[in-house]
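Right, chain A next:
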Amino acid sequence: MPTLTIDGKPVTVPEGTTVIQAAEKLGIFVPRYCYHPGLSVAGNCRICLVEVAKSPKLQIACNTPAAEGMVVLTRGAKVEEGRQAVLEFLLINHPLDCPVCDQSGECDLQNFYMTYGLYDPRFKEQKVKKAKAVAIGPKVMLDAERCILCSRCVRFTDEVTKTGEFGIFNRGDRSQIGLYPGKTLDNPYSGNVVDICPVGALTDRDFRFKARVWYLSTAPSVCGGCSRGCNVDLHYVLDRPHLAQGARVMRLKPRFNPDVNRWWMCDEGRYGYKFMDQKRLTRVTHRGSESTWEEALTALAGWLARAREEGRLDQVGVIPSARLTTEELFLIRKLFQEALGLKNCLLDLPPKDGTSDGFLIQADKNPNTMGAALLDLSPSPQPSPIKGEGGGAGDGLSILQKALDGQLKALWIFGHDLVGLLGEEKTAQLAKQLELLVYQGSNENPTARHAHWVLPGAVYVEKDGTFVNCQGRVQRVGKAFKPLPGARPEAEFLVELAKRLEIQVQGRTPEELFAWLAREVPAFAGLTYEKLGWQGMAVNLSSSSRKRGSPIESGMTNP
Partner candidate 1 sequence: MTGYFLIKLALASVVFFGVLNLAGLHTWVERKQSALMQDRIGANRASILGLRLFGIFHPLADAVKMFTKEDFIPAGADRFLHTLAPFVSIFFALAAFAGIPFGDRLAVGGQMIELQVAKIDVALLYIFAMLSLGIYGVILAGFASRSNYAMLGSLRACAQMLSYEIVLGVSIIGVVMVFGTLDLQEMVRAQGKYFLGVVPLWGVVLQPAAFFIFLTAALAETKRVPFDLPEGESEIVGYFVEYSGMKFGMFFMTDFIETVMVACLATTLFFGGWQVPYLRPEGFFFPWGAHLAVSQLTYVLLGVGAFMLKVIVFCWLFMTIRWTLPRFRYDQLMHLGWGILFPISLANVLVTGLVLACFGNAN
Partner candidate 2 sequence: MLRKRELNFWERIYLPEIIRGVAITSRHFFVNLFFHSAHRLGLFKGKLAAVTFQYPEQTRPLASRSRTRHRLTVREEGTPRCVGCMLCETVCPAKCITIVAGEHPDPNVEKYPVRFDIDLGVCVYCGYCVEVCPEDAIRMDTEILDIAAYSRDAMKLDLHELMDPKLRKPVAECKLKFPHQCKIHGNQTRGSWKAVYGEQTCAAGSLEPQD
(Lines give C-alpha, C1' and ligand atoms only; values in the text may rest on other atoms or scores of the structure.)
Protein backbone atom coordinates (compact mmCIF):
# COMPACT_ATOMS: atom_id res chain seq x y z
CA MET A 1 0.00 0.00 0.00
CA PRO A 2 2.21 2.85 -1.17
CA THR A 3 1.53 6.37 0.00
CA LEU A 4 2.35 9.13 -2.44
CA THR A 5 1.79 12.85 -2.69
CA ILE A 6 -0.04 14.34 -5.62
CA ASP A 7 -0.19 18.11 -5.88
CA GLY A 8 0.70 18.29 -2.20
CA LYS A 9 -2.04 15.91 -1.06
CA PRO A 10 -1.05 12.51 0.34
CA VAL A 11 -2.94 9.46 -0.80
CA THR A 12 -2.58 5.77 -0.05
CA VAL A 13 -3.46 3.37 -2.81
CA PRO A 14 -3.24 -0.39 -3.33
CA GLU A 15 -0.21 -1.95 -4.93
CA GLY A 16 -0.23 -1.75 -8.72
CA THR A 17 -2.30 1.43 -8.90
CA THR A 18 -1.16 3.91 -11.50
CA VAL A 19 -0.61 7.58 -10.81
CA ILE A 20 -3.63 8.59 -12.89
CA GLN A 21 -5.89 6.33 -10.76
CA ALA A 22 -4.35 7.68 -7.57
CA ALA A 23 -4.99 11.22 -8.80
CA GLU A 24 -8.57 10.26 -9.63
CA LYS A 25 -8.98 9.05 -6.06
CA LEU A 26 -8.01 12.54 -4.92
CA GLY A 27 -10.41 14.09 -7.38
CA ILE A 28 -7.61 15.44 -9.50
CA PHE A 29 -8.32 15.13 -13.20
CA VAL A 30 -5.38 14.36 -15.45
CA PRO A 31 -6.08 14.86 -19.14
CA ARG A 32 -6.09 11.67 -21.15
CA TYR A 33 -6.80 10.40 -24.62
CA CYS A 34 -5.66 6.81 -24.75
CA TYR A 35 -6.27 5.93 -21.12
CA HIS A 36 -9.69 4.54 -20.34
CA PRO A 37 -10.47 2.90 -17.01
CA GLY A 38 -12.29 0.07 -18.75
CA LEU A 39 -9.45 -0.80 -21.10
CA SER A 40 -5.84 -1.85 -20.84
CA VAL A 41 -3.18 0.83 -20.64
CA ALA A 42 -1.57 1.82 -23.92
CA GLY A 43 0.34 4.92 -22.93
CA ASN A 44 0.68 6.26 -26.43
CA CYS A 45 -1.07 9.60 -26.41
CA ARG A 46 1.30 11.22 -23.89
CA ILE A 47 -1.13 13.97 -22.83
CA CYS A 48 -1.27 12.72 -19.25
CA LEU A 49 2.29 13.87 -18.58
CA VAL A 50 2.97 14.67 -14.95
CA GLU A 51 6.04 15.81 -13.12
CA VAL A 52 7.50 13.24 -10.77
CA ALA A 53 10.11 14.44 -8.31
CA LYS A 54 13.62 13.15 -8.94
CA SER A 55 12.67 12.03 -12.41
CA PRO A 56 14.51 13.98 -15.07
CA LYS A 57 11.68 13.81 -17.59
CA LEU A 58 7.94 14.12 -17.40
CA GLN A 59 6.19 10.81 -16.87
CA ILE A 60 2.87 9.60 -18.21
CA ALA A 61 0.45 9.26 -15.34
CA CYS A 62 -1.49 6.40 -16.87
CA ASN A 63 1.38 3.95 -16.95
CA THR A 64 3.51 5.03 -13.99
CA PRO A 65 2.83 2.81 -10.98
CA ALA A 66 2.35 4.63 -7.73
CA ALA A 67 5.34 4.10 -5.47
CA GLU A 68 6.01 4.82 -1.84
CA GLY A 69 7.05 8.39 -1.22
CA MET A 70 6.48 9.49 -4.77
CA VAL A 71 5.87 13.22 -5.20
CA VAL A 72 3.77 14.04 -8.23
CA LEU A 73 2.77 17.38 -9.71
CA THR A 74 -0.10 17.31 -12.20
CA ARG A 75 0.07 21.04 -12.77
CA GLY A 76 2.77 23.61 -13.24
CA ALA A 77 4.71 25.28 -16.01
CA LYS A 78 6.75 22.22 -16.89
CA VAL A 79 3.73 19.95 -17.14
CA GLU A 80 1.80 22.47 -19.17
CA GLU A 81 4.69 22.97 -21.52
CA GLY A 82 4.91 19.22 -22.02
CA ARG A 83 1.22 18.86 -22.70
CA GLN A 84 1.31 21.78 -25.07
CA ALA A 85 4.05 20.10 -27.07
CA VAL A 86 2.09 16.84 -27.13
CA LEU A 87 -1.00 18.66 -28.37
CA GLU A 88 0.99 20.40 -31.03
CA PHE A 89 2.09 17.04 -32.38
CA LEU A 90 -1.38 15.53 -32.12
CA LEU A 91 -2.82 18.42 -34.09
CA ILE A 92 -0.27 18.41 -36.89
CA ASN A 93 -2.44 16.26 -39.11
CA HIS A 94 -5.74 16.99 -37.44
CA PRO A 95 -8.04 18.78 -39.87
CA LEU A 96 -9.92 21.96 -38.99
CA ASP A 97 -13.22 20.13 -39.15
CA CYS A 98 -14.75 21.45 -35.96
CA PRO A 99 -17.66 23.19 -37.73
CA VAL A 100 -18.79 19.98 -39.40
CA CYS A 101 -17.62 17.54 -36.75
CA ASP A 102 -20.28 16.02 -34.55
CA GLN A 103 -17.81 15.63 -31.74
CA SER A 104 -17.16 19.33 -31.37
CA GLY A 105 -18.49 20.50 -28.07
CA GLU A 106 -17.64 17.22 -26.34
CA CYS A 107 -14.23 16.78 -27.97
CA ASP A 108 -11.26 16.29 -25.71
CA LEU A 109 -8.94 17.80 -28.29
CA GLN A 110 -10.94 21.00 -28.13
CA ASN A 111 -11.27 20.89 -24.38
CA PHE A 112 -7.63 20.33 -23.60
CA TYR A 113 -6.54 22.78 -26.26
CA MET A 114 -8.45 25.44 -24.35
CA THR A 115 -6.16 24.82 -21.40
CA TYR A 116 -2.87 23.74 -22.90
CA GLY A 117 -3.07 24.79 -26.52
CA LEU A 118 -0.45 26.59 -28.47
CA TYR A 119 -2.61 29.34 -29.82
CA ASP A 120 -0.06 30.45 -32.37
CA PRO A 121 0.55 27.34 -34.49
CA ARG A 122 3.93 26.83 -36.13
CA PHE A 123 2.95 24.10 -38.55
CA LYS A 124 3.13 25.42 -42.10
CA GLU A 125 3.45 22.20 -44.09
CA GLN A 126 0.80 20.21 -45.88
CA LYS A 127 -1.40 18.01 -43.72
CA VAL A 128 -1.61 14.33 -44.60
CA LYS A 129 -4.92 13.50 -46.26
CA LYS A 130 -6.76 10.38 -45.22
CA ALA A 131 -10.13 8.83 -45.82
CA LYS A 132 -13.05 10.90 -44.57
CA ALA A 133 -16.64 10.05 -43.83
CA VAL A 134 -16.37 6.31 -44.29
CA ALA A 135 -19.25 4.26 -43.03
CA ILE A 136 -17.39 1.40 -41.37
CA GLY A 137 -20.50 -0.21 -40.02
CA PRO A 138 -24.21 0.30 -39.72
CA LYS A 139 -23.77 2.54 -36.70
CA VAL A 140 -20.37 4.15 -36.95
CA MET A 141 -18.73 6.64 -39.27
CA LEU A 142 -14.95 6.89 -39.51
CA ASP A 143 -12.94 9.97 -40.32
CA ALA A 144 -9.32 8.82 -40.37
CA GLU A 145 -7.93 12.37 -40.58
CA ARG A 146 -9.38 13.33 -37.25
CA CYS A 147 -7.98 10.27 -35.50
CA ILE A 148 -5.16 10.83 -33.02
CA LEU A 149 -4.36 7.11 -32.88
CA CYS A 150 -5.11 6.66 -29.21
CA SER A 151 -6.14 3.04 -29.99
CA ARG A 152 -9.02 3.03 -27.53
CA CYS A 153 -11.33 1.56 -30.17
CA VAL A 154 -8.78 -1.11 -31.05
CA ARG A 155 -8.49 -2.13 -27.43
CA PHE A 156 -12.27 -2.06 -27.01
CA THR A 157 -12.88 -4.47 -29.84
CA ASP A 158 -9.98 -6.62 -28.69
CA GLU A 159 -10.73 -6.70 -24.99
CA VAL A 160 -14.39 -6.02 -24.40
CA THR A 161 -16.27 -7.37 -27.40
CA LYS A 162 -13.39 -9.59 -28.46
CA THR A 163 -14.42 -9.14 -32.06
CA GLY A 164 -11.17 -7.46 -33.11
CA GLU A 165 -12.33 -5.45 -36.09
CA PHE A 166 -10.03 -2.49 -35.60
CA GLY A 167 -6.37 -2.12 -36.26
CA ILE A 168 -3.79 0.58 -36.87
CA PHE A 169 -2.26 0.39 -40.30
CA ASN A 170 0.72 2.02 -42.02
CA ARG A 171 3.58 3.88 -40.41
CA GLY A 172 4.61 7.31 -39.26
CA ASP A 173 2.31 10.14 -40.10
CA ARG A 174 0.49 7.82 -42.49
CA SER A 175 -0.64 5.57 -39.67
CA GLN A 176 -4.35 5.29 -39.62
CA ILE A 177 -7.07 3.47 -37.87
CA GLY A 178 -9.10 1.05 -39.93
CA LEU A 179 -10.90 -2.26 -40.10
CA TYR A 180 -9.22 -5.50 -41.00
CA PRO A 181 -10.00 -6.43 -44.59
CA GLY A 182 -13.39 -7.95 -45.08
CA LYS A 183 -14.68 -6.82 -41.70
CA THR A 184 -17.39 -4.38 -40.86
CA LEU A 185 -17.99 -2.91 -37.49
CA ASP A 186 -21.32 -4.55 -36.79
CA ASN A 187 -20.91 -6.15 -33.41
CA PRO A 188 -23.80 -5.56 -30.99
CA TYR A 189 -21.73 -3.11 -28.93
CA SER A 190 -20.24 -1.08 -31.79
CA GLY A 191 -21.78 2.18 -30.59
CA ASN A 192 -19.41 2.21 -27.62
CA VAL A 193 -16.44 3.02 -29.81
CA VAL A 194 -18.10 6.36 -30.52
CA ASP A 195 -18.32 7.06 -26.79
CA ILE A 196 -14.74 6.16 -26.08
CA CYS A 197 -13.28 7.94 -29.11
CA PRO A 198 -11.91 11.13 -27.55
CA VAL A 199 -12.04 12.99 -30.88
CA GLY A 200 -14.35 13.03 -33.87
CA ALA A 201 -12.76 10.12 -35.71
CA LEU A 202 -15.56 7.73 -34.86
CA THR A 203 -18.96 9.33 -34.88
CA ASP A 204 -22.44 8.03 -34.56
CA ARG A 205 -24.29 7.62 -37.84
CA ASP A 206 -27.60 7.76 -36.07
CA PHE A 207 -26.74 11.07 -34.42
CA ARG A 208 -24.92 12.37 -37.49
CA PHE A 209 -25.75 16.06 -38.10
CA LYS A 210 -28.91 15.76 -36.05
CA ALA A 211 -28.02 18.40 -33.52
CA ARG A 212 -25.00 20.08 -32.04
CA VAL A 213 -24.03 18.60 -28.72
CA TRP A 214 -24.39 21.94 -26.96
CA TYR A 215 -28.09 21.90 -27.78
CA LEU A 216 -28.57 18.76 -25.76
CA SER A 217 -30.01 18.58 -22.30
CA THR A 218 -29.16 15.58 -20.19
CA ALA A 219 -31.25 13.54 -17.84
CA PRO A 220 -30.14 10.37 -16.03
CA SER A 221 -32.27 7.38 -16.84
CA VAL A 222 -32.23 3.65 -17.33
CA CYS A 223 -32.42 1.88 -20.65
CA GLY A 224 -35.78 0.18 -21.10
CA GLY A 225 -34.62 -2.09 -23.90
CA CYS A 226 -34.13 -5.23 -21.85
CA SER A 227 -34.15 -6.48 -18.30
CA ARG A 228 -30.50 -5.56 -17.82
CA GLY A 229 -31.44 -1.96 -17.15
CA CYS A 230 -28.22 -0.32 -18.27
CA ASN A 231 -27.77 3.12 -16.77
CA VAL A 232 -27.97 5.78 -19.44
CA ASP A 233 -27.96 9.49 -19.94
CA LEU A 234 -30.83 10.66 -22.06
CA HIS A 235 -29.81 13.47 -24.40
CA TYR A 236 -32.76 15.49 -25.59
CA VAL A 237 -33.67 18.81 -27.16
CA LEU A 238 -36.97 20.49 -26.43
CA ASP A 239 -36.55 23.99 -27.80
CA ARG A 240 -35.51 23.25 -31.38
CA PRO A 241 -38.34 21.30 -32.97
CA HIS A 242 -36.85 21.67 -36.44
CA LEU A 243 -34.10 19.19 -35.57
CA ALA A 244 -34.68 15.50 -36.32
CA GLN A 245 -38.27 16.06 -37.48
CA GLY A 246 -39.35 17.32 -34.10
CA ALA A 247 -38.05 14.41 -32.06
CA ARG A 248 -37.14 15.26 -28.52
CA VAL A 249 -34.76 12.45 -27.71
CA MET A 250 -31.58 12.73 -29.73
CA ARG A 251 -29.49 9.88 -28.38
CA LEU A 252 -28.69 7.71 -25.40
CA LYS A 253 -25.27 7.51 -23.82
CA PRO A 254 -24.25 4.89 -21.27
CA ARG A 255 -23.82 6.13 -17.73
CA PHE A 256 -21.19 4.48 -15.58
CA ASN A 257 -22.56 1.99 -13.11
CA PRO A 258 -19.99 -0.52 -11.85
CA ASP A 259 -22.66 -3.04 -10.89
CA VAL A 260 -24.75 -3.05 -14.02
CA ASN A 261 -23.21 -1.92 -17.27
CA ARG A 262 -19.89 -0.31 -16.31
CA TRP A 263 -19.19 2.14 -19.19
CA TRP A 264 -20.99 0.24 -21.92
CA MET A 265 -24.34 -0.40 -23.47
CA CYS A 266 -25.54 -2.42 -26.43
CA ASP A 267 -26.55 -0.96 -29.78
CA GLU A 268 -30.05 -2.33 -29.48
CA GLY A 269 -30.65 -0.27 -26.39
CA ARG A 270 -28.67 2.70 -27.61
CA TYR A 271 -30.73 3.10 -30.76
CA GLY A 272 -33.97 1.81 -29.31
CA TYR A 273 -35.13 5.22 -28.13
CA LYS A 274 -37.11 6.21 -31.21
CA PHE A 275 -40.43 4.93 -29.91
CA MET A 276 -40.35 7.79 -27.41
CA ASP A 277 -41.16 10.26 -30.17
CA GLN A 278 -42.53 8.19 -33.02
CA LYS A 279 -46.02 6.78 -33.42
CA ARG A 280 -47.11 8.06 -30.06
CA LEU A 281 -50.70 8.05 -28.94
CA THR A 282 -51.79 11.53 -27.93
CA ARG A 283 -55.55 11.40 -28.06
CA VAL A 284 -58.07 9.60 -25.93
CA THR A 285 -60.38 7.78 -28.31
CA HIS A 286 -63.59 5.94 -27.74
CA ARG A 287 -64.45 3.48 -30.49
CA GLY A 288 -62.48 5.48 -33.01
CA SER A 289 -63.87 8.90 -32.19
CA GLU A 290 -62.03 11.47 -30.16
CA SER A 291 -62.88 11.71 -26.52
CA THR A 292 -61.50 13.30 -23.36
CA TRP A 293 -59.81 12.05 -20.24
CA GLU A 294 -62.80 13.16 -18.22
CA GLU A 295 -65.19 11.13 -20.35
CA ALA A 296 -62.91 8.10 -20.22
CA LEU A 297 -62.67 8.38 -16.46
CA THR A 298 -66.42 8.65 -16.05
CA ALA A 299 -67.12 5.77 -18.41
CA LEU A 300 -64.53 3.37 -17.02
CA ALA A 301 -65.16 4.17 -13.37
CA GLY A 302 -68.89 3.86 -14.05
CA TRP A 303 -68.49 0.48 -15.70
CA LEU A 304 -66.29 -0.86 -12.92
CA ALA A 305 -68.61 0.51 -10.21
CA ARG A 306 -71.58 -1.17 -11.87
CA ALA A 307 -69.66 -4.42 -12.20
CA ARG A 308 -68.75 -4.18 -8.51
CA GLU A 309 -72.39 -3.70 -7.54
CA GLU A 310 -73.53 -6.54 -9.75
CA GLY A 311 -70.76 -8.79 -8.51
CA ARG A 312 -69.36 -9.28 -12.00
CA LEU A 313 -65.80 -8.30 -11.20
CA ASP A 314 -64.58 -11.81 -11.97
CA GLN A 315 -65.50 -11.06 -15.56
CA VAL A 316 -62.87 -8.34 -15.69
CA GLY A 317 -59.37 -9.09 -16.91
CA VAL A 318 -56.37 -6.82 -16.53
CA ILE A 319 -53.03 -7.52 -18.18
CA PRO A 320 -50.35 -5.18 -16.85
CA SER A 321 -47.05 -4.80 -18.62
CA ALA A 322 -43.50 -5.39 -17.53
CA ARG A 323 -42.66 -2.13 -19.30
CA LEU A 324 -44.52 -0.20 -16.62
CA THR A 325 -42.66 1.18 -13.65
CA THR A 326 -42.75 -0.65 -10.36
CA GLU A 327 -44.91 2.11 -8.89
CA GLU A 328 -47.50 1.68 -11.61
CA LEU A 329 -47.49 -2.09 -11.27
CA PHE A 330 -47.95 -1.69 -7.54
CA LEU A 331 -50.87 0.65 -8.10
CA ILE A 332 -52.42 -1.86 -10.49
CA ARG A 333 -52.02 -4.57 -7.86
CA LYS A 334 -53.51 -2.39 -5.15
CA LEU A 335 -56.36 -1.17 -7.30
CA PHE A 336 -57.37 -4.20 -9.30
CA GLN A 337 -56.12 -7.17 -7.31
CA GLU A 338 -56.64 -5.99 -3.77
CA ALA A 339 -59.28 -3.24 -3.72
CA LEU A 340 -61.50 -4.63 -6.45
CA GLY A 341 -60.49 -8.21 -5.82
CA LEU A 342 -59.95 -9.08 -9.45
CA LYS A 343 -58.78 -12.64 -9.96
CA ASN A 344 -57.75 -12.02 -13.52
CA CYS A 345 -55.07 -9.42 -13.04
CA LEU A 346 -51.85 -11.03 -14.05
CA LEU A 347 -49.06 -10.53 -16.49
CA ASP A 348 -49.60 -13.91 -18.08
CA LEU A 349 -48.37 -13.40 -21.59
CA PRO A 350 -45.57 -15.40 -23.16
CA PRO A 351 -42.21 -13.63 -22.80
CA LYS A 352 -40.85 -11.89 -25.84
CA ASP A 353 -38.37 -13.84 -27.84
CA GLY A 354 -34.85 -12.65 -27.61
CA THR A 355 -31.37 -13.82 -27.00
CA SER A 356 -29.00 -13.25 -24.18
CA ASP A 357 -25.31 -12.85 -24.95
CA GLY A 358 -23.90 -13.28 -21.49
CA PHE A 359 -22.61 -9.73 -21.41
CA LEU A 360 -25.23 -7.01 -21.25
CA ILE A 361 -28.02 -8.08 -23.60
CA GLN A 362 -30.78 -10.04 -21.92
CA ALA A 363 -33.32 -12.32 -23.58
CA ASP A 364 -36.15 -10.70 -21.65
CA LYS A 365 -36.83 -7.46 -23.47
CA ASN A 366 -39.00 -6.03 -20.72
CA PRO A 367 -37.22 -3.76 -18.29
CA ASN A 368 -39.35 -4.55 -15.28
CA THR A 369 -40.18 -8.25 -15.35
CA MET A 370 -38.51 -8.62 -11.99
CA GLY A 371 -40.56 -5.79 -10.57
CA ALA A 372 -43.77 -7.49 -11.70
CA ALA A 373 -42.59 -10.77 -10.23
CA LEU A 374 -41.74 -9.17 -6.90
CA LEU A 375 -45.22 -7.67 -6.83
CA ASP A 376 -46.87 -11.03 -7.46
CA LEU A 377 -48.15 -9.94 -10.82
CA SER A 378 -46.33 -12.64 -12.75
CA PRO A 379 -47.96 -16.03 -13.15
CA SER A 380 -46.26 -19.34 -12.48
CA PRO A 381 -42.84 -19.81 -14.05
CA GLN A 382 -44.34 -21.98 -16.80
CA PRO A 383 -46.53 -19.65 -18.79
CA SER A 384 -49.16 -21.26 -20.96
CA PRO A 385 -48.71 -21.04 -24.69
CA ILE A 386 -51.55 -18.98 -25.98
CA LYS A 387 -51.52 -20.07 -29.54
CA GLY A 388 -51.89 -23.74 -28.73
CA GLU A 389 -55.41 -25.06 -28.65
CA GLY A 390 -56.86 -25.58 -25.24
CA GLY A 391 -53.68 -24.43 -23.57
CA GLY A 392 -53.57 -23.26 -20.04
CA ALA A 393 -51.73 -24.38 -16.99
CA GLY A 394 -50.84 -23.05 -13.58
CA ASP A 395 -53.79 -21.16 -12.16
CA GLY A 396 -56.02 -22.39 -14.92
CA LEU A 397 -56.73 -20.71 -18.21
CA SER A 398 -54.72 -17.65 -19.10
CA ILE A 399 -56.57 -14.37 -19.04
CA LEU A 400 -56.57 -14.06 -22.78
CA GLN A 401 -57.87 -17.57 -23.22
CA LYS A 402 -60.64 -16.83 -20.77
CA ALA A 403 -61.50 -13.72 -22.72
CA LEU A 404 -61.58 -15.65 -25.96
CA ASP A 405 -63.77 -18.28 -24.35
CA GLY A 406 -66.22 -15.60 -23.38
CA GLN A 407 -65.67 -15.90 -19.65
CA LEU A 408 -64.61 -12.26 -19.46
CA LYS A 409 -66.67 -9.24 -20.32
CA ALA A 410 -63.97 -6.62 -19.94
CA LEU A 411 -60.27 -6.54 -20.67
CA TRP A 412 -57.78 -3.84 -19.77
CA ILE A 413 -54.45 -4.08 -21.56
CA PHE A 414 -51.34 -2.07 -20.78
CA GLY A 415 -49.32 -1.60 -23.93
CA HIS A 416 -49.43 -5.18 -25.20
CA ASP A 417 -50.00 -6.03 -28.81
CA LEU A 418 -52.82 -8.58 -28.96
CA VAL A 419 -52.73 -8.64 -32.73
CA GLY A 420 -49.18 -9.86 -32.58
CA LEU A 421 -50.22 -12.64 -30.19
CA LEU A 422 -53.61 -13.67 -31.53
CA GLY A 423 -53.72 -12.34 -35.05
CA GLU A 424 -55.96 -9.71 -36.55
CA GLU A 425 -59.04 -11.90 -36.82
CA LYS A 426 -59.12 -13.20 -33.29
CA THR A 427 -58.46 -9.74 -31.88
CA ALA A 428 -61.35 -8.30 -33.85
CA GLN A 429 -63.56 -11.11 -32.62
CA LEU A 430 -62.39 -10.49 -29.07
CA ALA A 431 -63.20 -6.80 -29.38
CA LYS A 432 -66.68 -7.68 -30.57
CA GLN A 433 -67.23 -10.20 -27.80
CA LEU A 434 -66.15 -7.95 -24.96
CA GLU A 435 -68.22 -5.20 -23.43
CA LEU A 436 -65.13 -3.22 -22.69
CA LEU A 437 -61.65 -3.40 -24.19
CA VAL A 438 -59.28 -0.77 -22.84
CA TYR A 439 -55.87 -0.18 -24.30
CA GLN A 440 -53.60 2.00 -22.23
CA GLY A 441 -50.16 2.56 -23.68
CA SER A 442 -47.75 5.09 -25.04
CA ASN A 443 -47.45 3.99 -28.64
CA GLU A 444 -49.73 3.13 -31.49
CA ASN A 445 -50.06 -0.54 -32.25
CA PRO A 446 -52.63 -2.66 -34.08
CA THR A 447 -54.38 -3.50 -30.83
CA ALA A 448 -55.12 0.16 -30.22
CA ARG A 449 -57.23 0.13 -33.38
CA HIS A 450 -59.48 -2.58 -31.98
CA ALA A 451 -59.73 -1.26 -28.44
CA HIS A 452 -62.93 0.44 -27.33
CA TRP A 453 -61.05 2.92 -25.23
CA VAL A 454 -57.57 4.08 -26.08
CA LEU A 455 -55.80 5.87 -23.25
CA PRO A 456 -52.48 7.46 -24.35
CA GLY A 457 -49.82 6.76 -21.79
CA ALA A 458 -46.38 8.18 -21.15
CA VAL A 459 -43.08 6.58 -22.08
CA TYR A 460 -40.83 5.89 -19.14
CA VAL A 461 -38.63 8.95 -19.58
CA GLU A 462 -41.72 11.13 -19.24
CA LYS A 463 -42.49 9.88 -15.75
CA ASP A 464 -40.58 9.17 -12.62
CA GLY A 465 -40.44 5.64 -11.38
CA THR A 466 -38.26 2.60 -10.88
CA PHE A 467 -37.41 -0.54 -12.77
CA VAL A 468 -36.08 -3.69 -11.12
CA ASN A 469 -33.50 -5.25 -13.37
CA CYS A 470 -32.67 -8.90 -13.83
CA GLN A 471 -30.15 -8.73 -11.00
CA GLY A 472 -32.86 -7.51 -8.64
CA ARG A 473 -31.53 -3.97 -8.64
CA VAL A 474 -34.04 -1.17 -8.19
CA GLN A 475 -33.10 1.75 -10.42
CA ARG A 476 -34.81 5.06 -10.92
CA VAL A 477 -35.69 5.93 -14.49
CA GLY A 478 -36.06 9.64 -13.80
CA LYS A 479 -38.41 12.02 -15.53
CA ALA A 480 -36.57 13.87 -18.29
CA PHE A 481 -39.43 15.96 -19.66
CA LYS A 482 -43.18 16.25 -19.65
CA PRO A 483 -45.35 13.77 -21.54
CA LEU A 484 -46.45 14.79 -25.00
CA PRO A 485 -49.54 16.96 -24.92
CA GLY A 486 -52.52 14.64 -24.62
CA ALA A 487 -50.65 11.75 -23.07
CA ARG A 488 -50.80 11.05 -19.34
CA PRO A 489 -48.68 8.85 -17.12
CA GLU A 490 -50.56 5.63 -16.37
CA ALA A 491 -50.27 6.07 -12.62
CA GLU A 492 -51.85 9.51 -12.77
CA PHE A 493 -54.92 8.09 -14.49
CA LEU A 494 -55.14 5.08 -12.19
CA VAL A 495 -55.01 7.33 -9.11
CA GLU A 496 -57.92 9.33 -10.51
CA LEU A 497 -59.79 6.13 -11.29
CA ALA A 498 -59.26 4.88 -7.75
CA LYS A 499 -60.65 8.16 -6.45
CA ARG A 500 -63.79 7.76 -8.54
CA LEU A 501 -64.22 4.23 -7.25
CA GLU A 502 -63.69 5.52 -3.69
CA ILE A 503 -60.61 3.40 -3.18
CA GLN A 504 -58.03 4.76 -0.77
CA VAL A 505 -54.69 5.49 -2.43
CA GLN A 506 -51.73 6.46 -0.30
CA GLY A 507 -49.96 8.87 -2.59
CA ARG A 508 -50.24 10.43 -5.98
CA THR A 509 -46.70 11.08 -7.17
CA PRO A 510 -44.36 8.22 -8.06
CA GLU A 511 -42.24 9.06 -5.03
CA GLU A 512 -45.22 8.78 -2.69
CA LEU A 513 -46.31 5.58 -4.39
CA PHE A 514 -42.83 4.15 -3.96
CA ALA A 515 -42.89 5.02 -0.28
CA TRP A 516 -46.20 3.16 -0.01
CA LEU A 517 -44.69 0.24 -1.91
CA ALA A 518 -41.70 0.17 0.43
CA ARG A 519 -44.07 -0.01 3.39
CA GLU A 520 -46.09 -2.87 1.98
CA VAL A 521 -43.71 -5.10 0.04
CA PRO A 522 -40.87 -6.61 2.09
CA ALA A 523 -38.49 -6.81 -0.87
CA PHE A 524 -38.52 -3.02 -1.10
CA ALA A 525 -38.48 -2.39 2.64
CA GLY A 526 -36.43 0.60 3.65
CA LEU A 527 -35.85 1.91 0.14
CA THR A 528 -36.56 5.49 -0.87
CA TYR A 529 -35.78 7.48 -3.98
CA GLU A 530 -33.17 9.34 -2.02
CA LYS A 531 -31.40 6.15 -1.00
CA LEU A 532 -31.59 4.72 -4.52
CA GLY A 533 -29.80 7.72 -5.97
CA TRP A 534 -28.86 7.37 -9.60
CA GLN A 535 -27.01 4.10 -9.24
CA GLY A 536 -29.82 2.02 -7.77
CA MET A 537 -29.85 -0.52 -4.95
CA ALA A 538 -30.47 -4.24 -4.78
CA VAL A 539 -33.83 -5.39 -3.44
CA ASN A 540 -34.00 -7.31 -0.22
CA LEU A 541 -33.47 -10.79 -1.65
CA SER A 542 -34.05 -12.83 1.50
CA SER A 543 -37.57 -11.52 1.88
CA SER A 544 -38.45 -12.05 -1.74
CA SER A 545 -38.63 -15.83 -1.63
CA ARG A 546 -42.23 -16.18 -2.49
CA LYS A 547 -44.55 -19.03 -3.08
CA ARG A 548 -43.60 -19.34 -6.75
CA GLY A 549 -39.97 -20.00 -6.12
CA SER A 550 -37.26 -17.44 -6.44
CA PRO A 551 -37.63 -15.34 -9.53
CA ILE A 552 -34.35 -13.63 -8.91
CA GLU A 553 -32.18 -16.58 -9.77
CA SER A 554 -33.83 -17.26 -13.07
CA GLY A 555 -33.08 -13.70 -14.17
CA MET A 556 -29.56 -13.55 -12.92
CA THR A 557 -26.96 -13.77 -15.59
CA ASN A 558 -23.64 -12.36 -14.74
CA PRO A 559 -21.85 -10.32 -17.36
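In this section, contacts are C-beta pairs under 8 Å (C-beta built on N, C-alpha and C of every residue); 3 or more make two chains touch, one makes a residue touch a chain; residues count from 1.
As a selection rule, all candidates are chains of the complex that A comes from, given by their letters.
Keep in mind it's a predicted model, so treat the numbers as computed, not measured.
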item: Identity of the candidate that touches chain A (this complex; choices 1 or 2); value: 2
item: Complex interface listing, chain A residues touching candidate 2; value: 97-100, 104, 131-135, 205, 208-209, 212, 214-215, 242-243
